[in-house]
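The other protein chains are all here in position, but one chain of the complex has been omitted.
A, B and C label the chains in the order they appear, each numbered from 1.
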Amino acid sequence: MDISAIIANIVEEMRAAPDRGTVARYIPSLAEIDPAQFGIAIVTADGETFTGGDAETGFSIQSISKVFSLTLALGKIGDRLWSRVGREPSGNAFNSIVQLEAEKGIPRNPFINAGAIVLADVNLAGYRPREAIGELVQFVRYLASDDGIAIDETVARSEEETGERNRALAHFMKSYGTLHHAPEMVLGTYFHACSIEMSCRQLAQAGRFLMLGGRHPEGGRVVPDRRARRILSLMLTCGHYDASGDFAFRVGMPGKSGVGGGILAVVPGKASIAVWSPGLNASGNSQLGGLALERLAEATGWSVFSA
Amino acid sequence: MDISAIIANIVEEMRAAPDRGTVARYIPSLAEIDPAQFGIAIVTADGETFTGGDAETGFSIQSISKVFSLTLALGKIGDRLWSRVGREPSGNAFNSIVQLEAEKGIPRNPFINAGAIVLADVNLAGYRPREAIGELVQFVRYLASDDGIAIDETVARSEEETGERNRALAHFMKSYGTLHHAPEMVLGTYFHACSIEMSCRQLAQAGRFLMLGGRHPEGGRVVPDRRARRILSLMLTCGHYDASGDFAFRVGMPGKSGVGGGILAVVPGKASIAVWSPGLNASGNSQLGGLALERLAEATGWSVFSA
Amino acid sequence: MDISAIIANIVEEMRAAPDRGTVARYIPSLAEIDPAQFGIAIVTADGETFTGGDAETGFSIQSISKVFSLTLALGKIGDRLWSRVGREPSGNAFNSIVQLEAEKGIPRNPFINAGAIVLADVNLAGYRPREAIGELVQFVRYLASDDGIAIDETVARSEEETGERNRALAHFMKSYGTLHHAPEMVLGTYFHACSIEMSCRQLAQAGRFLMLGGRHPEGGRVVPDRRARRILSLMLTCGHYDASGDFAFRVGMPGKSGVGGGILAVVPGKASIAVWSPGLNASGNSQLGGLALERLAEATGWSVFSA
Partner (left out) sequence: MDISAIIANIVEEMRAAPDRGTVARYIPSLAEIDPAQFGIAIVTADGETFTGGDAETGFSIQSISKVFSLTLALGKIGDRLWSRVGREPSGNAFNSIVQLEAEKGIPRNPFINAGAIVLADVNLAGYRPREAIGELVQFVRYLASDDGIAIDETVARSEEETGERNRALAHFMKSYGTLHHAPEMVLGTYFHACSIEMSCRQLAQAGRFLMLGGRHPEGGRVVPDRRARRILSLMLTCGHYDASGDFAFRVGMPGKSGVGGGILAVVPGKASIAVWSPGLNASGNSQLGGLALERLAEATGWSVFSA
């Protein structure tokens, strides 16, 4: 299989794509991004890396950080996490508060905003906010084998300034006792987690452990094999908000999208893939990112549903 | 891998299981089933069959029939189906009408009741109800290579008698134009589809084409490879009602459950599996069926998320 | 107070009104009505009648019939009715099914469609559908002292043909046991009740007993005083679907609207008023009817909230 050629074809198609979606506008740092960009990076199980387009350009990983926060939180409290957050697709928008009321302050899954705020609360235990966010960044650097990964403080400040709805979610969960720390402290770490900047190359690197059954490619184990499978199952059923079923249908890979236009997709035993294009579709997922992964799945046969 | 031994262990554990769930009570034919029963059948990709427990006992496949109705409907109208039914997990009970109102009469996916009523409407086109149900039974016999499969008419009559809520769903969708035929005719075929009786052995046989990328094990192709993958993706994200995420998390196989206590699970390229135990958990899925598949996944490593 | 002059002013303003709303289009008999029409009739407590505009033209009273069905149902089973239907404003559209699911098949109040279907079920007890509808028509004739009131059979047939959503409501309630009779029989009487044709004059006559604390102006008592007050309270809080609060705010009279463009409004001890103009506003209530009553309240001081 000539992955380089496949990538080249995809990059060419995406460069010419007429419908690029709409860039997120809720904060200036995102609204100003040039929608013409597209990047892709693939790390295969044997360690090779393939890139195309703007694969070295940093972008705000936003909700993709929820995968790393979840991995960290499970490492801290294990299955006790599941008494504070569910494991079901939401059937609602990523920031809906309706479900929270119907289900007594327990978010449906860790990949909607409310769920990731719970992850931030878990990861805050025993730390000051600055320390908790430092630990997360260190963890992502370790996963990606890249010490250059950092938070974009301008984005973080904008998130704080525009985060009223996330504040509502946090106070609402606090009223039910789902959060253990003060909402403002939890939100501080949450907003910073969303503001991590990575390139496609770095992101694909960071996803390697999920491709490898939990092992770090440079040795040692990040998580047990079963936990890697479970994180992948959550990515497949809940990773694209209320379009997760459609993504599974069209692409067939566990994936997690972010409002910055990135998607991390993993084919167990085969590949860790990052795509990025800032324009979003109506569901809030990268328009070209999803299309590129659909093309990749067609060209490679990579799908968890392939015989 | 000694599948016979794995099955024996599972059968032993299930025989002794203290919590067997609760048998569905809405129709007498289901309420009278002995909850002590448990059966399992596995057909592997190389054609071998393994069975354990009550694998030859017939049971009402109920919602598992939705997999076969979907396959048939896609064969008739292809992707045009998706303008009349969605592809997203419901976030609600299997027979909820709330979502239908919010989304203008379009069911969220083909595996909730409303969605399967749309499938029945599609499969009715050009037929009388009796013919449409005859075609479905023939199709299932062909998939299972077993002409002994038939409808339990007592169950079908009971479904008709107690089907007020499904009638509500059908008339509601009719008011939006989602159904093209008279609700009572559509429901007639829907109730009969739910009343197909099969054993675990027969059901595992019927699932072989999904394990084999759409090929019939005895030659020829039931559906294109891509369609097989897509049906499996819908089973994974929507196959266990509002506990689909949990099933993916614990078992990691595309599966479809029925209120009769059966589950059809498929591991692409590896196995087609049927389990049956009539007691249901709070989500309406077989209590022991789910547990048995979890044990099977642990013992075999079969999971679409395995590296 | 010169009621004739007040009416003349109102008729003049309504004739010239630029925004007349939109005529209901779901059945031909309603869609074809000339939206230029406007009628008003007022019967005062001392028995005088004042009319203006198209006060003698018959129109389909539609949901206004729910007031008479409620009065009849309370006469049959009294407060036992309230175990099968609530007394709260709905917070939803008149034909929403969402609330029914959340509240286990019990409609919020007798003036939304689901609630009135329960009334039809109550009024059917011991009767055949034809008899039940006959009893209702007789009752309305008695209230209005006018034997010319009848059902428009063309409208009734159209209601049957387009009533899929009401069928959904009925079957849904049947699944919860809220209805005691077969849904199709209940709906038959329901659709006929909606199809009663009356003029403003007839309708204002029929509302006299509510103005008079339950007494029939020609002698005798229709309902006890307390029941009259209670029916009026339901009209005030629930009589204009999800715009009941706005009607109370602007007009301040207990009222019940119908999709045919009529409104029956009652000022206890003072007046029984009927207005009609076929164009509806976004909430499904007569656009000019509501405006005319607002003008009437301003000019007369008639409001239950007046000091």
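Going forward, a residue touches a chain if its C-beta (ideal position, glycine included) is under 8 Å from a C-beta of that chain, and two chains touch if they have at least 3 such contacts.
Computed from a predicted structure; not experimentally measured.
Engineer: Going by the stated contact criterion, tell me the shown chains that border the hidden chain.
Structural biologist: So, spelled out: the chain left out of view touches A, C.
Engineer: Which of C:19, C:88 or C:131 sits in contact with the chain that's absent?
Structural biologist: Within the whole complex, the residue contacting the unshown chain is C:88.
Engineer: If the hidden chain were put back, which of A:3, A:17, A:77 or A:97 would touch it?
Structural biologist: A:97
Engineer: Among the options C:213, C:261 or C:289, which residue touches the chain absent from this view?
Structural biologist: Candidates C:213, C:261 or C:289; residue touching the omitted chain: C:213.
Engineer: May I ask you to list the residues on chain C that touch the chain which is not drawn?
Structural biologist: Considering the whole complex, chain C reaches the absent chain at 45, 86-92, 99, 108-109, 211-213, 225, 228-230, 232-234, 236-238, 242-246, 248-249, 252, 254, 268-269, 303-307.
Engineer: Please identify, in ascending order, the residues of chain A that touch the omitted chain?
Structural biologist: Missing-chain contacts on chain A: residues 96-98, 100-102, 164-165, 167-172, 174-175, 183.
Quick note on the criterion: only the chains that are shown with their structure count from here on.
Engineer: Quick one: label the inter-chain contact graph as line, ring, star, complete or other.
Structural biologist: line
Engineer: Select the chain at the greatest separation from chain A, using centres from the mean of Cα atoms.
Structural biologist: With centres defined by C-alpha atoms, farthest from chain A sits C.
Engineer: Please list the single chain whose C-alpha centre lies closest to the global protein C-alpha centre.
Structural biologist: B
Engineer: Can you give the whole-Å distance between the Cα centres of chain A and chain B?
Structural biologist: About 32 Å separates the centre of chain A from that of chain B.
Engineer: Just the number, please: Cα centre separation of chain A and chain C in whole Å.
Structural biologist: Chain centroid spacing, chain A to chain C, equals 55 Å.
Engineer: Which residues of chain C are in contact with two or more other chains?
Structural biologist: none
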